[in-house]
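Every protein chain but one is kept in place in this view of the complex.
Let's look at subunit A:
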Amino acid sequence: MVQVTENKDMKKIKPSLGKRIGKFIVKNPTGVLGIILVSIAIFTALFAGVIAPFDASKADLAHRLDVPMWLDDTGKSQYLLGGDQVGRDLLSRIIYGAQISLIVSISGVLISLVLGTFLGVIAGYFGKWFDDFIMRIADIQLAFPFMLFAIVIMSALGTGIEKIIIILGLTYWVGFARLIRGEILSLKEQEYIQAAKAIGGTHIKIIMKHILPNVASSIIVLATMYIAEFILLEASLTFLGLGVDPTIPSWGGMLADSRNYVTTAWWTAVFPGVAIMMTVLGFNLLGDWLRDRLDPNM
């Protein structure tokens, strides 16, 4: 009996799910927008094969630089966002392009995260010359503009998705390493860590159980922001002809192709850029919102 009345009371206090979602949206407009944009990008990348209306790599010179369907009075164009310089469907290429952007950025972030966490933990937890050595390398990497570094290395190695991923991973670990090292230095002297040490906790156990959970939220925020940055960097490199192989549909590559047709076929230059911007904005909004929620210090 008692439980039933309690449940009734609970219902009165707790608004319906719809209302709660509505309230959440009103309270976190930027976060919700971020989540929506990121979800669209991930969904598009995962189901590209199903969503894409045409074959993204099949040239069809009859439809070369076709105007977008809704602007075409002749009824010749069958492409929603128009055709590119060899008559491929722009929309399908943009959909497949999402795969490249996300694969490169997420894999790049994973590599830099693992490497950065590992080196950051070693530097912060064990200190001494490890710390000096790792932080010196970090300083050098920070001093060298990434774009210049990437231009030199990519021109040496040639285009390729895996090469961009490795370069991003091997340069951006510094951000994670510094973050984690800083947190560890401030956590190390805390009483509960000292206590864990005193009762005979091993290094691994202390790091895994007490230190990493404490830095997890900062790491997630940084990782989200880096995904946004990596998408931009990959697109820039590909635009310069130093990123993804030009035969693979990628947003940066599409913009590079469009350069000679900007004056005659604006759509080839507009839509791939919109795709980049929306996706990057999504991750930035998400990261910003997560930081506000998870990290009250910022």
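The rule is short, and it goes like this: a contact is a pair of C-beta atoms (placed from the backbone, for glycine too) under 8 Å apart; a residue touches a chain by one contact, two chains touch by 3 or more; residues count from 1.
We take it that contacts and distances are computed from a predicted model.
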Check your understanding: Between "1,2-phenylacetyl-CoA epoxidase subunit A", "NAD(P) transhydrogenase subunit beta", "Nickel import system permease protein NikB" or "ATP-binding protein", which matches the UniProt record of the unshown chain?
Key -> "Nickel import system permease protein NikB"
Point to revise | Residue in contact with the excluded chain [from A:58, A:259 or A:293] | key: A:259
Revision key, fill the gap. By the document's definition of touch, the residue of A:67, A:109, A:235 or A:290 touching the omitted chain is A:235
Exercise for review: Consider the whole complex, including the chain that is not shown, and state which of A:32, A:51 or A:151 touches that chain.
Suggested key: A:151
Study note, to complete from the structure: It is residues of subunit A that touch the chain not shown, namely 29-30, 136, 139-140, 143-149, 151-153, 155-157, 228, 232, 235-236, 239-240, 242, 252, 255, 258-259, 262-263, 266, 269-270, 272-273, 276-277, 280-281, 284-285, 288, 298
